[in-house]
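Below you will find the structure I want to go over with you.
Only a single protein chain was left out; the remaining protein chains are all shown in position.
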């Protein structure tokens, strides 16, 4: 594994290797002294061209807990010719003897493009509507914490499937680990032909949640609702929101995931977000561990 | 002491404990190698939702001199529902195994609210018009450097008392250490009922400074002057500004404080700001030491 560009590129055993290393990394974050010398003197570039406090902070903490030097870059200037600028910027950062480039951009494919131009490992921290692989890795890591092996488990991903890089990466990750994946949302939010990814589209939340072991709710972009299938956010919440009533449709041992930030009372009711069986804060904790594992493995670390 | 939310919450002995630890921390900043391993592997989140270069930098340096990993966060996105977003953000940062959250916000009460939602210590780095406790701690620390014990000392706080979190925290801090506190400013800038805080309101700078040992000038928001009691900034400077003439009204051993950034020629004349008995740059130096002490004590350090 030279880069981490998408879950689509990973084999099951590669995913499992990352998860295994993540277990060890999680233990480090629970110590009083949360710092190991593993990446001392390595330079990690945290290039966030689309704003994202949480993911940026998670990667920055991951780098620092491994003793790497983390450098934040949040813009590449205002050149008209953005893709050329991005390429030159990435080559510049690499030329400063960077050891890893972490890249988030609002355009799908940017991390892939940069990975072809530089000799250092590139980590995709979210690119447009394409993939968000570390989010999916922390999702499967969190699910395994509660459920053990995921083979044969039922995973329901609910929300705007068509416009979610998290959905796409989750579909790949849960499927590769043997789970059965269903996606649910209004018809306008289910991409045509989604069955080709091996998932079952559902057009009611009840159909998706029946017997589900993992409920992965997506953040809904409120501005996408109006004018689409639903007349209002309130109606969306009633039909596709997760609340005590709809949660009861799932398996009794089901867990709830959400990539955050959550829209309380829209896609998820506060009482569901904040109580058992929500794993939302565990996801955040695990996110640091998974990112530590990815940084470690991409810079030459071994299991 | 679990959090540092305001001076109002502290006992005299808690304040004195912080000041005592600050002495030791000050010495560290005077070394060539200004770094001790005390907080190695701890994660300090510097969450500045209202912009502030100086205070942010002071806390960041304080964290780094204790070998902590300091993470800067400067926005929480643009959610419509700000208070919910803040809560979720704070819980997210805490879930990344943060050891301390430092929070500045333009709304009074935000640090207190967050302290109720997370299990990690919260430090108020300035919240609206409420409190700015580390500023008051560095003010009393600086005053004690010159004057020793503050019991019976006379402290004059001059400026827009009604709209100053520094004034409020200073009132508490100097009063708790036994000083007699006077506040001075135009009537519109003295809050009604300020006597209830145990201070004496003065409506001329002469009345406030007579025999004062500490003169704490406040930064005036120039946009608050126009349309209020004074026809112009120039008039304000003449009536409530500190200059050689008004300084002479104070005790011969009086010192001058200002939280910065100063408006030269408005609330303070340059020749007063830049010479004896100004302690303005000492305050800045001491600010790092006081913040190191607070970080140390809140993360379990002992005297």
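Letters A and B name the chains as they come in the text, with residue numbers starting at 1 for each one.
Note that a contact is a pair of C-beta atoms (placed from the backbone, for glycine too) under 8 Å apart; a residue touches a chain by one contact, two chains touch by 3 or more.
Keep in mind the model is a prediction, meaning the values are calculated, not measured.
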### Query
For the chain left off this view, which of B:49, B:73, B:269 or B:288 is in contact with it?
B:288
### Message
Please identify which residue in A:9, A:23, A:50 or A:88 touches the non-displayed chain.
### Response
A:88
### Task
Out of B:58, B:85, B:112 or B:164, point to the residue that touches the absent chain in the complete complex.
B:58
## Note on the structure
Which of A:17, A:69, A:207 or A:274 touches the missing chain? It is A:69
### Message
Which parts of subunit B face the unshown chain closely enough to count as touching?
### Response
29-35, 51, 53-54, 57-58, 60-61, 64-65, 260-262, 264, 281-282, 284-285, 287-288
### Task
With the missing chain put back, which residues of subunit A would touch it? List them for me.
40-43, 45, 69, 71, 73, 75-77, 79, 81, 84-85, 88-89, 91-93, 95-97
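Rule of thumb we're sticking to: only the chains that are shown with their structure count from here on.
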### Query
Per the centroid of Cα atoms for each chain, what is the distance between subunit A and subunit B, given in Å?
40
